[in-house]
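Left out: one protein chain. Kept in place: all the others.
Right, chain A next:
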Amino acid sequence: MDEQLNRAPCGFLSLTEDGRIVTINETLLEMLHYPPEQLQGKHIQSILTVPAQMFYQLYFVPLIKMKQKVEEMYISLKTNSGEEIPVMVNALLRKRGGERYSDCVLFPIHNRSEYENELLIAKKEAEAALLAKHKANKELENTLEELKEQQKKLMDLNEQNQKFKIETKKELELARKIQKTSLTDPIETKHIQIQSFHKASRELSGDIYGFYQIDQHRYGIILLDVMGHGISSALITMSLHSLFQRLISYGVNTDIVMKELDQHLHTLFQNNEEARHYCTAIYLLIDTKKQKIEYINAGHPPAFWLDKNGEQHELFSKSVPIGMFEGIEYKTNTVNYSKGDRLLLYTDGVTDLIGPNQLSKLFMKNRESSLSSLKERIIASLEQQKSEKQRSDDQCLILIELK
């Protein structure tokens, strides 16, 4: 070997086609701590680490066979004492004397290798960070997807709810109309004039009334206020309505009317304490021939009775509301009236707004006005008060003029 090559500042190797060492320069021998001659004829594997032996088989051999050269291949050498030396290899396949040899140049890259290690670490960290970012993004996307689904569900529910609400509202509107039709029309005869006002706090009312001409001289007038308001109260008013309409029209005695209504409520709720509703009621049986009023007030606010002299009396309650205690006897009260007297029946929804004193004053002050304009004034006062108060109970009025 040429002395310059032997002592060149890089390792030099020449391999046979099956990888045996035919030439090795001193620089490489020193690098590997082998004495001269010892590596002669040995397979290159004996100076490679195990990974490098594999790498040699997987990459070096195919490349040198198929492309006749290897450029900038990184492998690691193993010294005589087992140390690792990272090297860069360039190789060429050359023909000499009918044989083919791989001529290899090797130079150590200790520092470069360190630097590359760091680069690789940084690259792996960057990749891990990138992967983590992708994972986080994916999770976020999933969460967003879930949120969208939830939102969709909510919107569907809301739509259903809205639909249900509209349907319910329609139903309630219809129910209110049905309740309204059960209310009796004003009465005006030679001896009596009866007018009324009925307003539900919601769609449906817990107040109900009825007035009927029983025969030529007798009139039955009833006003009831079922505890609470809304659907359940309204259903009870309808149940009571069908009963009192029949009782009053038949001209049943005042105390029997009240007793039957009381009994009806007890029957309704006898097996259902939770649903129990009681009800205040006032029933008046007016005989225009005898100019006599029979009445029973069961826990209801007192009716006002204004006589023709301008004096005001009250038809107080002397009994408990109906549907409260079973077996109560309702006692009939009787008063005589004169022509020109007036009566005002109302539910507590009215006095909740304008108070019993103001109502009484309005009643008295307007005694010269027609029954209709009296009613209008009371309604106007109620409207005024209502706008000030947020919520109100059902309101009901019955105005009677005795002629």
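As a working rule, a residue touches a chain if its C-beta (ideal position, glycine included) is under 8 Å from a C-beta of that chain, and two chains touch if they have at least 3 such contacts; residues count from 1.
Assume contacts and distances are computed from a predicted model.
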{"item": "Candidate names \"Alpha/beta hydrolase\", \"Xanthine/uracil permease\", \"Peptide ABC transporter ATP-binding protein\" or \"G-protein coupled receptors family 3 profile domain-containing protein\"; UniProt protein name, chain not shown", "value": "\"Alpha/beta hydrolase\""}
{"item": "Contacting the left-out chain in the complete assembly, out of A:E116, A:D307 or A:E376", "value": "A:E116"}
{"item": "Residue among A:K67, A:K153 or A:K339 that touches the chain left out of view", "value": "A:K67"}
{"item": "From A:L13, A:L29 or A:A52, residue that would touch the chain that is not displayed", "value": "A:A52"}
{"item": "Hidden-chain contact residue, picked from the options A:E30, A:E127, A:E167 or A:E314", "value": "A:E127"}
{"item": "Hidden partner chain, residues of chain A it touches", "value": "17-19, 43, 45, 49-55, 57-59, 61-63, 65-67, 73-76, 113, 116, 119-120, 123, 127, 130-131, 134"}
